[in-house]
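The complex is shown incomplete by one protein chain, all other protein chains being positioned as in the whole.
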Amino acid sequence: MKTAPALVGITSFAVILLVWESAVRFGFINPFFVSEPSAIALSLSRAARSGELWHNVTVSLREFAIGYGLSVVIGVLAGALAGRFRTVEYALDPFLWFLYSAPLIAFYPIFVLWFGLGVPTVIAMTFLLSVTQIATSTLKGIQSVNPGLLRAARSFGATDRDLLWKVVLPATVPMMTAGLRLGIGRALMGVVVGELFGATAGLGYSISYYGALLKTTDMIASLIVVVVLGVLCTQGLTAVEERFDSWRTF
Amino acid sequence: MFNYRTLVSTITVMAFLAVWEFAPRAGIVDATFTSQPTRVVAAGFEIIRTAGFLHDVSVSLSEFALGFTLAIAVGVPLGLVLGRFPVLRYVLDPPIMAIYATPHLALLPIIVVWLGIGMQSKIAVAFVSGVIPILVNAMAGVRGVDGSWIVAARSFSAREWDVFVKVILPASLPSVILGIRLGLSRAVLGVVVAEMYQSQAGVGNEIMRYGSEFRTDYLLFDVLLVSLFGLTATSAVRALEERLWTAGE
Partner (left out) sequence: MDARTVVEPAPHIQVESLTVVYEKPKAAGTLIAVSNVNLDIARGTFVTIVGPSGCGKSSLLLSIAGLVKPASGCVRVNGKPVSAPGRDRAVVFQDFALMPWRTVIDNVRFGLELQRPRGLTGGDLTERACRYVELVGLKGFEHYHPHQLSGGMRQRVGIARALAVDPEILLLDEPFGSLDAQTRDEMGSELLAIWERNKKTALFVTHGIDEAIFLADQIVVMARDPGRITKIISVDLPRPRTVETTDSKRFIEYRRQIRECL
């Protein structure tokens, strides 16, 4: 059952590449605008051999790891505290709500004022974009714990610690991992956009750099690396999610 | 009326504003970098009177309106069709999911290469930002339609078109509206960021300019303005959504 869609999916990508390549070859589209798959592949292999690709990927991934890592620590902590203490929840609520709906990337110029152009600003964007999602999901996960389960555990003499480790945490994990997955998407956005605006290395920088030089092929090559990273990260966390989530039936 | 929740929330917001206001006055931080609530309000009054403001707002609004309308016009029907026909979905699902997993604003530079730095590129970004969640949710809505409703319709000899109009469409409406709400905030963000990236006008353009001029208070006012717009529009859609849910579930 599962192989058929996968096969169609691969075919689908192959057909897109084929149509793209031949449309350019036969002169239907100007390669200046869309380049062509073969040229992009060449550009990628050149970038890989010169070490440029690796350098950009490591820079971006490092920013991602630091920004997202901070988000996870602070987001889970804030969400857990808000889930445990009503007062914390009410205190954080207006801020979470604002961060959730504000166009956070618009704070970019302020971050530049604070941290200067470059890595720290990118990390700050990454953090800011993903932390709300993680905190909110953690909070919602804790709030969704069935009170009946808590009562049942208490009836068997569970202590507060038992409740945390044996009921609250396992019940919270699915929603929390969902938040972590959504957070990844937003963190990646933070990295790439942060680098688009001002950086000296990284995938976003390289997209922006080649864009300014109108080197479409190199730009699309970097873009494709971003797409692949995005898909890999999301798929990776979806796999983790499914592992923790297997007891869920809905 | 004044319950514990609102009390705590109000106190923390007040405390935040107070610290923000008085920290620069006490010389703990530099107001050039952090601004102050009072300064932001004052900046608002000044900005509204500046010559370019109305123009910038109208440019941003029309970019958003055009791009987002286009996103709805394409995303909803395409999503519904993809949801209904599994074969098409298998074919288009992988590229759509790839775009969904990609930070869509990474497309900014290429869109600028294609469409220039004028309004067209912002409309395109609003479209791209908005269309994916709309499409994905419309598709999920159709797939989530309870099979028993379709069987019930069939038992009354419903034609395919009737099934679509009388069952699939109303059943997936809440999901479609949800997609529109998600797409809306992304489209607002898309327009502003696209303007911040490269543009000649618009609120995002102002934000970037004020940033480079170190006018934090002006910048913050514009950010708040955009947030307020996004919030109002999103709340309006959410209100619509809640009415649908209470009617439907």
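All chains are identified by letter, namely A and B, in their written order; residue positions are counted from 1 within each chain.
Definition applied: a residue touches a chain if its C-beta (ideal position, glycine included) is under 8 Å from a C-beta of that chain, and two chains touch if they have at least 3 such contacts.
Since we're looking at a predicted model, the values are computed, not measured.
Which candidate, B:F53, B:W149 or B:F164, sits in contact with the chain we can't see?
B:W149
Of the residues listed, B:L61, B:V74, B:A140 or B:A158, which one is in contact with the missing chain?
B:A158
Write the list of subunit B residues that the hidden chain touches.
146, 148-149, 151-158, 162, 166-167, 170-171, 173, 244, 247-249
The definition used in the following text is that only the chains that are shown with their structure count from here on.
Counting in whole Å, what is the centre-to-centre distance of subunit A and subunit B, each centre being its mean C-alpha position?
Whole-Å distance between the two chain centres: 18.
Subunit B touches which residues of subunit A in the complex?
4-5, 8-13, 16, 33, 86-87, 90-95, 98, 101-103, 105-110, 112-114, 185, 188-189, 191-193, 196-197, 203-204, 207-208, 210-212, 214, 216, 219-220, 223, 226-227, 230-231, 233-235
Considering only the defined contacts, which subunit B positions touch subunit A in the complex?
Residues 4-5, 7-9, 11-13, 16, 32-33, 90-95, 97-99, 101-110, 112-114, 185, 188-189, 192-193, 196-197, 204, 207-208, 210-212, 214, 216, 219-220, 222-223, 226-227, 230-231, 234.
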